[in-house]
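Here the structure is laid out as structure tokens; the discussion comes afterwards.
With one protein chain removed, the remaining protein chains of the complex are shown where they sit.
Here is subunit A:
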Amino acid sequence: MSRITVENVTRRYGDVRAVDGVSLDVAHGDFLVLLGPSGCGKSTLLRMIAGLVSPSDGRVLVDGNDVTEAPARDRDLAMVFQSYALYPHLTVERNIGFPLRARKQRKADIRRRVAEVADILDLGALLDRRPRALSGGQRQRVALGRALVRDPGAFLMDEPLSNLDAQLRTATRTEITELHRRLGRTFVYVTHDQVEAMTMATSVAVLNRGRLEQLGTPTEVYDTPASAFVAGFLGSPPMNLLDAEIVSRDGRLHAVAEGVDVPLGLDHPSHEGEQVRRPAILGVRPEHLSLRPAADAGPAPEAGGVPNGSAPNGSAPNGGAPNGGAPAATLRGSVRSIENLGSEEIAHCRVGAAEVAVRARRPAGFTVGEAVVLTVRPEHTHLFDRESGRRLVWQPDRDPQVPAARVPVAT
């Protein structure tokens, strides 16, 4: 049983804050993924939880007990290292049994327990081998076995799959998820791989430059990224981010930029003389754009006649009026290159000064150099503040029935 709480933890190296005031609460049985690019502080945070690095500020609690000053071995946690850290001079059996041996358990008990774990991980035939005689995948399983053997309160994993080839990684991912389901233990898992985060986690903490950008379920961080960083980190290719301005036109809000005019589906009854102009970042996922040739004028097939009552991502809860007659949300540009992914293709288009990726089912039938119009539904647009990068949420003045956004905006 382990609930891990991190309170306002900071780690400084000289003037650099590797981890900067991060707070997390991992409930018992959760699978938390710490996600971020290299150098974002995710490994340092994990090592502080493990007790290998001591925080400069803040507290670490396991089941409500302050363990900030406790050495690693008193924390009842197990860790799988990126390098696996298998002891090279010990056999697989002694590697797996090491945590029990360190706790001075009886030899017979150790052997029995190691055999159980080896059985779970299918390592029975390898118990007499040394790590150097194992393949990458087998080493990884031994590292897992060493973590499993003493039934710890929580498992900490530092990029455990990064040394495996793509096929093995997919298989092991499923195995770890299965292990988590069966053991019901708390997992804290560090990765820079968004696929691992999306598929394994019950909650994802996205870190950037030592700070926590967003904490939420995989669905939340993908569908409603709390910042432009999260939006630009998740997805392959990630969300298109364009500098735009929000303007009011005929009582409705549009995001405009060079080649871009996207109605947001929001009413803004402008009083005479009042002009809204707000710099922002417009975000659209590549799979939410549809592509058609520029010559084919007329309303976009998807933008028109869309019922706007339930915007799933909370970014543009419509003020009420249907926008069936509204002009199509459009980005105009030209195709610069096309990537064939087999099932789909990615068209990289230039819109104004920006590069926009579009994901389309094959064959999309476009050629490089062709002028195209990209359309998007208003509810599939995301807006972020230009300065802070935080998500912008529309909050109507007079309509209290619109559900509050789940992600607070810190502008």
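Everything below uses one rule, namely that a contact is a pair of C-beta atoms (placed from the backbone, for glycine too) under 8 Å apart; a residue touches a chain by one contact, two chains touch by 3 or more; residues count from 1.
Basically, contacts and distances are computed from a predicted model.
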Worksheet item: Which one, "ABC transport system permease protein", "2-oxoacid:acceptor oxidoreductase subunit alpha", "Heme exporter protein A" or "Carbohydrate ABC transporter membrane protein 1, CUT1 family", is the UniProt name for the chain you do not see?
Response: "Carbohydrate ABC transporter membrane protein 1, CUT1 family"
Worksheet, complete the sentence: Full-complex touch with the removed chain, picking from A:L45, A:M79 or A:L266, is A:M79
Worksheet entry | Full-complex contact with the absent chain, from A:A102, A:V195 or A:L341 | A:A102
Worksheet, complete the sentence: Even though one chain is not shown, subunit A touches it at residues 50-52, 71-73, 75, 77-79, 81, 83, 85, 87-89, 98-99, 101-103, 130, 132, 146, 150, 156
